[in-house]
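Only a single protein chain was left out; the remaining protein chains are all shown in position.
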Amino acid sequence: MHIIESGNVAAAHGVKLARAQVIAAYPITPQTPLTEKLSEFVEAGEMKAQYIPVESEHSALSVCIAASSTGARAFTATSANGLLYMVEQLHWAAGARLPIVMCVVNRGIGAPWTVWNDHQDAMSQRDAGWIQIYCADHQQIIDTVIQAYYLAETVSIPVMVCYDGYILSHTYMPFELTDPEKIDAFLPPYKPAYALDPANPANLNTVTLPDIRPDIRGQMAPGYMEIRHDLHVDLRRAIDVTADIDKKFSVAFGRGGNPFLEPYRCDDAEFVAVCLGSLSYHLRDVVDALRKEGIAVGVAGVRLYRPFPDQAVINLLVGRKAAIVFEKALSYGNQGALYGDIKAALYPCADRPLVHNYILGLGGREIQTAHLLDSLRTSCRTPDAIGDKPVWLGLKM
Amino acid sequence: MASKTTVLTLPEDELVHPGNRACAGCGLSIAYRIALKALGRDTILVVPPSCLTVLQGLYPIAATQLPCLNVTFASTAAGATGVLGALRALGNTSTTVAAWAGDGGTSDIGIQALSGACERGEDFIFFCYDNEAYMNTGVQRSGTTPQGAITTTTPFSGKRQQKKDVPSIIAAHGIGYVATASASYPLDLFDKIKKAKTMSGPRYFHIHIPCPAGWGFEPRYAVKLGRMAVESGLFDLYEIENGKWRLTGASRKLIGGKRRPVKDYLETQSRFKGLSEKRIDKIQKEIDAKWDGYEQAMGAQKDIAGPDAE
Partner (left out) sequence: MKEKPFGYRKSHSEPGPGDGGRTGSWRVKRPVIDLEKCIPAKRNKPACFTCWVFCPDNVISRTIPPVIDYQYCKGCEICAEECPADAITMVDETIFIKE
């Protein structure tokens, strides 16, 4: 069945179909309609879950951490400063290996206050140990939430499902609402290896020493560094798991097929624009226009950002003349973070392309098609003239 | 009312392993050991960073025999909420959820999450063990450090401000049960927890915990000092049950009786060595005024000492 609804409602339907058991959230624009919808599902009896209206985002993720540690499927959602208020909990959830799913409805962060869209919130948390997946439309939002639980519970790592505030969260688009029975057949129930249990007591997330030491049976137990190394190794292994789950989902529902990067007109492209989120669909129009001018250009939206799918990036970009990275965030004092990641992935490759970086749309600054068209055209026509520095688009003063 | 527990009827079952890292003479060790006997084995603990984190054991060995979730400093009551949410979602309504935080973890960094959980009416027991400073990080002042106490962040003349009255703040949420207790009165603590276990909703315990290292006294006097705090009328044992306040145990016996001069208590600890006679007098006067208030209230409301006054 197709319905026409907002991106936030698409996410809420994904959470409902995934049968999340504990939901904790705190209001923040532009995430709020998502959790409002969930509270409505729960209060109307359409969804069997505990909805906990906590007093802060810090507590929201704390509730999810504790619920997940006790064996329940947990969900929260936030944006911008709400995400930043959770920061220590983000690292905690990853270190404790809890398969929480959280929607991050991307918004710029203060100061000064902004409520509009960019990617600085999620980007600032790329090193927290979470998996980050970006969505470009409403169908991807609902499908990704469901797949995120599968992925998180398979690899024991929390997942952020990121989508653009307002541009996706508050706009209405049609999307397919899959039958719950089919989702139940796809997504197995949450069965953690250990959950807090008085019959089998354990003390979780205790102080862990720099060195290894024996456990109660006299066998050496790993130390902090081994536990953290596992997190890294398992995140890298999650790349293949993401592909497997995408394949299963495609077979079951006929959607998907591009778990890492979603390419458009890239087959014969000499130039490829790269970005996160809904901007890749905006850039499709720009690519079509430039193709009419005779420029062999395509666009690829990065879907899996952490763990970073280096090999997929290499496969897509090596041999091109230039990769042009458009970003709604940056590592202040340096360059766009995605830009840096792409350059790092390509560095070992002999036939690597030039890489350009455009910073745009911060704090909801309008991204004009004309700006995209001009900058992408310039990058394609005079690729050697751009240089290795971020270029800011849309500055007015 | 249930009959009072005695040393001979206190459960034999020990839920804390010996050989843990708590200091010798730790008041928390006494209160924790007794409280776990009252909570029983069908309990899940939630603990933020504190001396209890150390007492409960460093990975991979646990000194506690109860399942425990260690959480971030500010999130204790929210963590307890999450455990409860999951238990409810999984159909478990019998397991007790008990949060244990220190005075800093309760009165300072943890008060927002605790206030939220009390307002939502979460079905858990929250224990604040109050050793009156950030002991685990090396004796820095907290919201509940008493006036005049020297800490590593009030190093010369002691804390200027009053101790934060956390039980009253929590009671103002209108929850069903708030109690104070002391490590020096383990049976009183045990019976209060037993009573709290028969209730539902948020229940709050504020336990006074003598700390030899932080307060500056020999470990052997830990129990004596806790007792002196009560006998001097400085720390009072009471409970607020469904809004009704009553003194209990040793504090109730002080009504109409003689209180020990607070000076006796203060001069046994090096943390109070910066107090002048004038400041000690001021503290004594404040205690006297507080107790005058109790006795006046008793006159107005005869049952303040409770129906089972001895």
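Here the chain labels run A and B in written order, and each chain numbers its own residues starting at 1.
Rule of thumb we're sticking to: a contact is a pair of C-beta atoms (placed from the backbone, for glycine too) under 8 Å apart; a residue touches a chain by one contact, two chains touch by 3 or more.
Treat the numbers as computed from the prediction; the structure is a model and nothing was measured.
Residue-wise, the contact with the chain that is not shown comes from B:222, picked out of B:74, B:175, B:222 or B:240. Within the set B:85, B:105 or B:186, the residue that contacts the chain not displayed is B:186.
Of the candidate positions A:23, A:86, A:105 or A:157, contact with the unshown chain belongs to A:157. When you scan A:222, A:363 or A:394 for touch with the missing chain, the hit is A:222.
Against the chain not displayed here, chain B makes contact via residues 7-8, 10, 12, 14, 16-27, 29-30, 33-34, 57-65, 186-187, 218-224. One chain of the complex is left out; on chain A, the residues touching it are 95-97, 154-157, 193-194, 201-206, 208, 215-216, 222, 224, 226-227, 230-231, 234, 237.
By definition in this document, only the chains that are shown with their structure count from here on.
Chain B contributes residues 41-44, 46, 53-54, 56-62, 64-72, 74-75, 77-83, 85-90, 95, 112-113, 115-116, 119-120 to its touches with chain A in the complex. Put simply, chain A touches chain B in their complex at residues 21-22, 24, 49-50, 52-56, 58-60, 62-72, 74, 88-89, 92, 195-198, 200-209, 213-216, 221.
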